[in-house]
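Can you read through this structure? Questions will come right after.
Left out: one protein chain. Kept in place: all the others.
Read from first to last, the chains carry the letters A, B and C; within each, the first residue is number 1.
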Amino acid sequence: MRPTLELAEQMTQAACAAAAGAGCLVSAAVVDAGGHLVAFRRMDGAEFAGATIAVDKAYTAAGNRIATLDLREQVAPGGDLAGYYAASGGRFIAFGGGVPLWYDGLVVGAVGVSGASGEQDHAFAGTGAALWEEAAGELDG
Amino acid sequence: MRPTLELAEQMTQAACAAAAGAGCLVSAAVVDAGGHLVAFRRMDGAEFAGATIAVDKAYTAAGNRIATLDLREQVAPGGDLAGYYAASGGRFIAFGGGVPLWYDGLVVGAVGVSGASGEQDHAFAGTGAALWEEAAGELDG
Amino acid sequence: MRPTLELAEQMTQAACAAAAGAGCLVSAAVVDAGGHLVAFRRMDGAEFAGATIAVDKAYTAAGNRIATLDLREQVAPGGDLAGYYAASGGRFIAFGGGVPLWYDGLVVGAVGVSGASGEQDHAFAGTGAALWEEAAGELDG
Partner (left out) sequence: MRPTLELAEQMTQAACAAAAGAGCLVSAAVVDAGGHLVAFRRMDGAEFAGATIAVDKAYTAAGNRIATLDLREQVAPGGDLAGYYAASGGRFIAFGGGVPLWYDGLVVGAVGVSGASGEQDHAFAGTGAALWEEAAGELDG
């Protein structure tokens, strides 16, 4: 199972709806297992940084099988991954907003959100990822 | 006037519908006047190269105020822009699929499509751009 | 409303004049809403790093809708945006000197200054931005 375009767009819409509900303007992206973009949307008025950062958060989450929020402590000085974000040509991002999508023990994609605080972006991305878990659960059941 | 998210998504959908009608699998992107992504969709089964090339075609069209199909001859050896595509950090693309969106004498965004031949991608992007022209024309009228 | 070339040059001149008054040698840049350069000047004797850093500070401020001075704490280890400056191909800068230009709730450009301390650069950029606010206010009034 993988994030189809139809499901990916439901995820970016859900993430943006959650942001709108919190009064935030964000960009939302879904990438596939290879970290390549499937769907993207930037809310009217959201900053242009989101056009790359939302994608790169999803890329980071898919490529490292971890929520980017959980990278924050690891990349601090002395941490296990200090200096980590210079890897991958600068595309790895170590603050909240990227959430991997799991299926049957494998990461098959990720959601990335950018525009609010790291913790908010993480929560909005989680709203999108919840749709995935629901769809994946139905397939499992 | 500018490409809102709502209109941008209609444009990427129209471009993908035109590709589907021709039996092609593509990615479609819309960028704003600054070349930054507004909306993107990649059809199920479309190659992952489209995730960057469709975006970069739109970026090229917006940044140079020209359909990328029209750059093809200019970048040929001996042409006025030979070697052009190495510029801008390698993001400029000189084959068909990027179409600028005009309003009141200014370029306010662009559509980019990637996945089929350059001429097909150009035509699919044009389907999206036609929606813009219609919307922009209504505002003028 | 947007930063025309004429107004952009007044802003870079004002920022450089403020720096000269403080005995500093700086570079000053103004970018548009998409983060693309409109006007730039480097004072005689100012370090060449300013040729990219002033531009990138303005790019950061426009792309993130925030003064780069205000990013400083967020990017500290453990902060919400730790590792932030590796994003966007290394163009994001998280110390003082970039100031966004607002109009009607949107960021329509930014001023960037580099060459002195982060707090000084922020103040010099603010001198430029003040011209914008004055011009924008007259349009509103």
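Following the convention adopted for this analysis, a contact is a pair of C-beta atoms (placed from the backbone, for glycine too) under 8 Å apart; a residue touches a chain by one contact, two chains touch by 3 or more.
Quick caveat, the model's predicted, so the values are computed rather than measured.
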Open item on the list: Can you list the shown chains that the omitted chain is in contact with?
Closed with: B, C
Open item on the list: Please output the residues of subunit C touching the missing chain, sorted low to high.
Closed with: 4-5, 9, 27, 32, 34, 36-44, 48, 51-52, 55
Open item on the list: What does the interface between subunit B and the hidden chain look like in terms of residue numbers?
Closed with: 33-35, 62-65, 77-78, 80-84, 86-90, 92, 105-107
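Criterion: only the chains that are shown with their structure count from here on.
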Task: Where subunit B and subunit C are represented by their mean Cα positions, the distance between them in whole Å - done: 31
Task: subunit A-subunit C separation of Cα centroids, rounded to whole Å - done: 29
Task: Sites on subunit C at which at least two other chains make contact - done: 33-35, 89
